[in-house]
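Everything below concerns the one structure shown next.
Removed: one protein chain of the complex. Kept in place: all other protein chains.
What follows is chain A.
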Amino acid sequence: MTETAVRTVLVLIENADAALRSPALEALTLARTLGMPVALTLAEPSTPALDQLADAGVDRVLFADLGEAPREIPAVAAVAVAAAAAHTGAGLVLLTSSFVNKEIAAHTAWRTGAGLLIDVTSLADAGGRLVGGKRVFAGTWDTECAVTTQAAVATLRPNALTAQAAASRGAAAVEGLPVAASSPAGLELLDRVVHEVSADASGVVRPALAEAAVVVAGGRGTAGDFGPVEDLADALGAAIGSTRDAVDEGWIGHDAQVGQTGVTIAPRVYIGAGISGAPHHHGGMQAARTIIAVNTDSEAPLVELSDFAVIGDLHEILPAAAAAIRSRRAAQS
């Protein structure tokens, strides 16, 4: 890339066959600050998705058609992403951070010779080099890392920035890109089950844990009853999280596990109830802007790490808080 050329930023868009979610819009917002965003989809984009892409200032939408190849396999998806990067001469491929996307990013970078930045919360151009920022060691250090190769692949943490519409709408014109790929030799996807979406009692779909603005998490202190956690979460329109111990006990699915070997989250507000705040858990939620603890033990590490803590029984406190929030909402409307 010459100094004057505008960098093409290829953004992998998931859920393009339905409506785009916030992390994709956040990635497009960041992409606009670094060059010209080009959206890449692996499924045929829907009309609402194209409308959202136009709002995000995207002129060009590449639909990489993998034919019969199993695009659910990250190494296969990466063939399409690498092909699209070559086709558009992208200087940066941007994905949102998730387990699957990190795998796609790794394979894409390997194929294209690009440098890899994982879980960045910022990305900037410093004299032509891309520099990613990341907070590590449970929020105790800030680091910056530059890509030394021509091209870069980066995964962006959900909630690192606020999604914004572009100053002017893009054309969002779809261009097909046939890609020949096959399943990696020796690998077979036998079964794939998409989990039921979590909904509250009235059927309102709860936000996804990784991208929620507010998360209410429960641990061993729930003693297996997530009712109070759900009650407060639903009053706040929050996602539900948990510790590994609660998952181990079978009280809740692994999808809800927050922490180093679960989901890493950075919500605006994190409320941890009946959670001690072990480093494995803390490492996955330290990026939350406000941390609130509800615990019977005032010495619990999570209390010490919090901004605000209520010492007492979560089974009393969470429903009371939920009721107070509901009555406040009712008074306002």
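Note that a residue touches a chain if its C-beta (ideal position, glycine included) is under 8 Å from a C-beta of that chain, and two chains touch if they have at least 3 such contacts; residues count from 1.
The rule is short, and it goes like this: contacts and distances are computed from a predicted model.
Student: So one subunit is absent here. Using its UniProt record, which name fits best from "Aspartyl/glutamyl-tRNA(Asn/Gln) amidotransferase subunit C", "ABC transporter ATP-binding protein", "Spore germination protein KA" or "Electron transfer flavoprotein subunit beta"?
Tutor: Record says "Electron transfer flavoprotein subunit beta".
Student: One chain is left out of this view; which of A:L10, A:A24, A:V38 or A:L117 touches it in the full complex?
Tutor: Once the missing chain is taken into account, the touching residue is A:L117.
Student: Return the single residue from A:L30, A:A181 or A:V214 that touches the missing chain.
Tutor: Of all options in A:L30, A:A181 or A:V214, contact with the hidden chain holds for A:V214.
Student: Looking at A:K102, A:R169 or A:R220, which residue reaches the missing chain?
Tutor: Answer from the full complex: A:K102 touches the omitted chain.
Student: Among A:A54, A:A83 or A:V269, choose the residue that contacts the chain missing from this document, as touch is defined above.
Tutor: A:V269
Student: Could you pull out which residues of chain A are in touch with the chain that's been left out?
Tutor: 72, 74-75, 98-100, 102-103, 105-107, 109-111, 113-119, 131, 135-149, 184-195, 208, 214, 236, 244, 247-248, 253-255, 260-261, 264, 268-269, 271, 279-280, 283, 290, 292-294, 298, 303-313, 316-325, 328
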